[in-house]
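Below is one structure, written out as structure tokens; comments come after it.
Shown here: the complex without one of its protein chains, the others still in place.
What follows is chain A.
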Amino acid sequence: MKTVLVACGAGIATSTVVNNAIEELAKENNIKVDLKQIKISEVGAYADSADLLVTTAMTQKEYDFPVINARNFLTGIGMEDTKAQILEELKK
């Protein structure tokens, strides 16, 4: 099972929406996923265990796992592309 970090700046507003969207996306595709909703400042603690970071608070830092920008979940523009990108990572 993939461990996916969902992060926004304060871990309050935007990550809640994104977390829920990924949960639904995984369910629709019968993929089990371990979602962790965190603050972006907490990503480092998961550096060894995470497979993917989906975030609205893009950082300049480099990680060993892929990072996907989740802004499209909020605007709706290009959201299907972002979903496809996430799905691709979940299926790897």
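Note that in this section contacts are C-beta pairs under 8 Å (C-beta built on N, C-alpha and C of every residue); 3 or more make two chains touch, one makes a residue touch a chain; residues count from 1.
Methods note: contacts and distances are computed from a predicted model.
As stated in its UniProt record, the chain not included in the shown complex is "PTS transporter subunit EIIA", which appears among "Chemotaxis protein CheC, inhibitor of MCP methylation", "Amino acid adenylation domain-containing protein", "Methylmalonyl-CoA epimerase" or "PTS transporter subunit EIIA".
The chain not shown here is touched by just one of A:Cys8, A:Ile22, A:Leu35 or A:Ala50, and that residue is A:Cys8. Contact with the chain that does not appear here is found for just one residue of A:Leu5, A:Val33, A:Ala70 or A:Ile86, A:Ala70.
Listed residues A:Val6, A:Val43, A:Ala57 or A:Leu90: the one in touch with the omitted chain is A:Ala57. The chain not shown here touches chain A at positions 8-14, 16-17, 20, 40, 55-58, 60, 69-71, 73-77.
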